[in-house]
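Omission of a single protein chain aside, the complex is shown with its protein chains in their original locations.
As written, the chains take the letters A and B, and residue 1 is the first residue of each chain.
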Amino acid sequence: MQKNKKSSTAVKWLLISVCLVFVFFMLILPLITVITEALRSGWETYQKAITDEYTLKAAGLTIEATVFAVLINTVFGVFASWAISKFHFKGKKLLTTLIDIPVTVSPIIAGLIFLLTFGRQSPIYPWLQDLGLQVVFAIPGIILATVFVTFPFISRELIPVMEAQGTEEEEAAALMGAGGFAIFRKVTFPHIKWALLYGIVLCTARAMGEFGAVSVISGHLRGKTNTLPLHVEILFNEFQYVPAFAVSSLLVIMALIVLIIRSVVEYRGKKT
Amino acid sequence: MNKAKKKVIPGFGLSMGVTLAILSLIVVIPLASLVLFTAQMDFSEIIEVITRKRVLASFYVSFITAVIASLINAVMGVILAWVLVRYDFPFKRLLDGMIELPFALPTAVAGIALIALTADTGAIGSFFGQFGIKIAYTRIGITVALIFIGIPFVVRSVQPVLEKLDYSYEEAAGVLGASKVKIFWKIIFPEIRPAVFTGFGLAFGRCIGEYGSVVFIAGNMPYETEITPLIIMSELQEYDYTSATAIALVMLLFSFAVLFAVNMIQARSTKILKGGNK
Partner (left out) sequence: MKKRILSIILLAGILTTTAFGFTGCNNSESGSSGNGSAGSADKVTITNVSYDPTRELYAAYNEAFKTHWKEKTGQDVEITQSHGGSGKQALEVANGLEADVVTLALEGDVDAVQDAGLIQDGWVDEFDKDSAPYTSTIVFLVRKGNPKNIKDWDDLVKDGVGIITPNPKTSGGARWNYLAAWAYADKLYNGDEAKIQEFIKKLFQNVLVLDSGARGATTTFVENGQGDVLIAWENEAFLSIKDYPDDYEIITPSISILAQPSVAIVDEVVDKRGTREVATEYLNYLYSDEAQKIAGDNYYRPSNEKILKEYSDVFNLDINLVTIDDFGGWDEAQEKHFADGAIFDQIYEK
């Protein structure tokens, strides 16, 4: 028995060190590279890069697109997981597959399909023009592309939890005469709130960083349709390596903040 | 029974309506326009486009690097999930929080950072260079980039299943004298297998379509390190929309097949989660 304990401690630390090495090389080292490159020419250059007019505009657009993506996906995620987990109907597998498909669609294709649907070659383009709606190469297109790439993130988190919870409690509440929203708020919501929060965090993180799809549909109009990741690419293409990494570090910091908030909230939530 | 359920809980019409409306706008209609656009071509033309030697070579490169990257991620993902669920150690929470970073880091930034590291002049690249191994601008480089972007998928699918897993069987097996390795393969692995497959499938689907990080690190040599999304991009640059959409459609169908398989497995995985919960 003693021997067994010892060997399992050895296994434990072996596995932990394997993980740490892996995470160090695959995750932390690239991050360190971003930060050190960003600070290569000193703090002042860094500050100048991140307070540049175009950087700030790009940051604003990134936040706008992220907020819309999270809001739309939250509404969708809640309704979709409610429908999928609380009811039985035909074609459920197909529906969940359709919801998931954006994750595995190449970002290039994701941008391309919106270009085909709303762009100048599309049959509905003249109609959009009459309405005065510019979708592609404008902010709505960027929002659509962002929603697309983060589409399943919230529903994917909610569905397993809601399915695991079953339907008995909701049924009981319904039999007692509660309405749909009341049931959701009082019965379902407490069960799913951590999953929902986690989904929102994932969605936020991914929405901030999306590059490929947005790049196809943005048009790279400086100060108008440039998000932060696109701005990084532009700076990089202008041979401004240090500012490019500085703006990247901004994204890294935003991502870290989101992930830390999630950790804190989740930790508190589990405690109570 | 099923019918009764439908009647009892309200909101089916509303939730289904909202779901389908948003789904159509964001996913179905745009994807359908891709199919419609490709349908302008003859079937034989489509076949001609997707069987060009360069296109086939790019399918192979994309496929093989995505498989290797996802396999590595599957193994590392299970180990990471295991460590995060079963062990306590310093900085565990930090490690846990870091897992999603590849989602948040723009793929272009990831590509630039990785190429800075793995080129002959970079920290990792110069180390491996001593042994004559080139990472940047080879298939190894592509695989490294794909591992990076695929990390979260397996960890996050396996983790919840491991958390819900009942210790008692393991303990019983341990008391009966089964070795650790045996316990893992006979008792734990069958339980987490569906979750591993789900994570693998998602990571694979994501990897095969990845563009932003790979173009920086790949070198883009035809037949060697040219990935399918890059071919689609180059067709677009030549105003050859139809070829681009034809190749895109093949990738899309492939993604769809992978996902459908994953969702079949997911159904099993959910059953386990459910069982563990009660």
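We take it that contacts are C-beta pairs under 8 Å (C-beta built on N, C-alpha and C of every residue); 3 or more make two chains touch, one makes a residue touch a chain.
Just so you know, these numbers come straight off a predicted model, no measurement behind them.
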Using the touch definition from the header, name the shown chains in contact with the chain that isn't displayed.
A, B
Can you say which of B:Val8, B:Leu71, B:Met233 or B:Val250 touches the chain missing from this structure?
B:Met233
Hidden-chain contact residue, picked from the options A:Ala110, A:Ala195 or A:Ile234:
A:Ile234
Touch assignment to the omitted chain, from B:Phe37, B:Phe59 or B:Tyr137, lands on B:Tyr137
What residue numbers in subunit A mark contact with the hidden partner chain?
64, 68, 71-72, 74-75, 78, 115, 119-121, 125, 132-140, 143, 181, 185, 189-190, 193, 196, 219-225, 234, 236-239, 241, 272
Extract the touching residues of subunit B with respect to the undisplayed chain.
52-54, 115-116, 119-122, 136-137, 215-216, 219-223, 230, 233-234, 236-240, 243
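Basically, only the chains that are shown with their structure count from here on.
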Rounded Å distance, subunit A centre to subunit B centre (Cα mean):
15
Sort out for me which residues of subunit A touch subunit B in the complex.
4, 7-8, 11-12, 15-16, 18-20, 22-23, 25-31, 33-34, 37, 72, 75-76, 79-80, 82-84, 86-89, 93, 95-109, 112-114, 116-117, 121-122, 144, 147-148, 151, 159-160, 163-167, 170-171, 174-175, 179-180, 183-184, 201-202, 205-206, 208-212, 215, 228-229, 232-233, 236, 244-245, 248, 251-252, 254-256, 258-260, 262-263, 267
Applying the document's contact rule, which stretches of subunit B touch subunit A when the two form their complex?
2, 5-6, 8-12, 14-16, 18-19, 22-23, 26-31, 33-34, 37, 76, 79-80, 82-83, 87, 89, 93, 95-98, 100-110, 112-114, 116-117, 123-124, 144, 147-148, 151, 160, 174, 180, 202, 204-206, 208-212, 228-229, 232-233, 236, 241, 244-245, 248, 251-252, 255-256, 258-260, 262-264, 266-267, 269-270, 273-274, 277
